[in-house]
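Shown next, in structure tokens, is the structure this report addresses.
Here the complex is missing a single protein chain, while all its other protein chains stay put.
Let's turn to chain A:
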Amino acid sequence: MSAGAPRSLASSGQKSIQDICHPLSAEESALNPGSAADTGLILPNGTPVDTSSPASSSSLLNRLQLDDDLDGETRDLFVTVEDPKKHVSTMETYITYRVCTKTTRTEFDLPEYSVRRRYQDFDWLRNKLEESQPTHLIPPLPEKFVMKGVVDRFSEEFVETRRKALDKFLKRVADHPVLSFNEHFNAFLSAKDLNKRQGLALLTKMGESVKYVTGGYKLRARPAEFAAMGDYLDLFTQKMGTIDRIAQRIIKEQSEFLMELREYGPVYSSWSSFEEDLHDPLEGVSGCVSNCSSALEELTEDMSEDFLPVLREYVLYIESMKVPSDVEKCQDRVECFNADLKADWDRWENNKRQDFRQLLTGMANKNIQHYEKCLAAWESLVPLLQDKQEAEGETS
């Protein structure tokens, strides 16, 4: 993790608007002749995929098989969000992400796609999904608005956090047995020029669109068996909020401790400067404290960048479970609603359990690693100090 000011991404630079390759255009692949060979695709477990040999989609899919296959389904649709790039035009500056798809589904014309999308496009997709699949829980997106001046929208940390969240969003949709077959999702993954499709989609869907009003949870309008779920979500949200606050508080306290450590270590150094026999031991202690400071800084950064965003996402997820209040008017819809919801709820519960197990285990691991680093530093110092002591004892 880097300490200090967040770095900005490499920009595509100031160009005239005609020269700028439209991020959604077909030339994207042509510009990167090696893209078929080196997609930069990253496996879910983080290792890069080597696709230099022309392999069939099915064998590729086998290699990309996820380990934690929840329902034992054979996956046939894989999506990733990667490679954020900054685009500067005279009108605006924004980030695009590469969305890579690999699939054997017949609903797709090709087995592979690589397109560039910006946040706006993800937002469009989500709205479309909510509109067209009102009986289902749609996964949330990371926050849309960021306060300019408070958060640097182009800092590496921010973009990376967002990328991870967008990646998670698409994966959840791709894993969903119903949402993944949605035509808008298909378009999002495959269309060269999403803008046009957006326009078309709007026209055709107008008649069927359902108006959205903020209301209670989808579950509140439901029969009693779902009421308990609603209560659960209330309490769950509360607990998430509390955990968020605690985590933030810990980060704050750790940062303040770190500040003191950064002053503490050097004092030993300045002491060593006017000592003879004690020079090395004091320098040694100074070095150890410095190592511990770095370890603590890493821990704090990790918690900020990995732990908090995931936690907050869950809160957003729940907020996104809003019900259109006029759905109840159609009785058939209500029946369908209940069934879909129950299935989605179970799916959500399962995901939640997995996610939190991973999140909290991750937190424990980070803390363990921090202590292990400090331990190593101090353990390596002791024999140094003791050696000299023995030597000293012999000569005195």
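Basically, a residue touches a chain if its C-beta (ideal position, glycine included) is under 8 Å from a C-beta of that chain, and two chains touch if they have at least 3 such contacts; residues count from 1.
The rule is short, and it goes like this: contacts and distances are computed from a predicted model.
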>> Considering only the chain that is not displayed, what protein name does its UniProt record carry among "Hemoglobin subunit beta isoform X2", "TATA box-binding protein-associated factor RNA polymerase I subunit B", "Sorting nexin-4-like" or "Glutamyl-tRNA(Gln) amidotransferase subunit B, mitochondrial"?
In response: "Sorting nexin-4-like"
> Among A:123, A:143, A:260 or A:346, which residue is in contact with the omitted chain in the full complex?
Replying inline: A:260
> So which of A:288, A:310 or A:341 would be touching the chain we can't see?
Replying inline: A:288
> Of A:178, A:339 or A:385, which sits in contact with the chain we cannot see?
Replying inline: A:385
> What residues on chain A make contact with the chain left out of this view?
Replying inline: 232, 235-236, 239, 242-243, 246, 249-250, 253-254, 256-257, 259-261, 263-264, 267-268, 270-271, 274, 277-278, 281-282, 284-285, 288, 292, 353, 356-357, 360-361, 364-365, 367-368, 371-372, 374-375, 378-379, 381-382, 385-386, 388-389, 392, 396
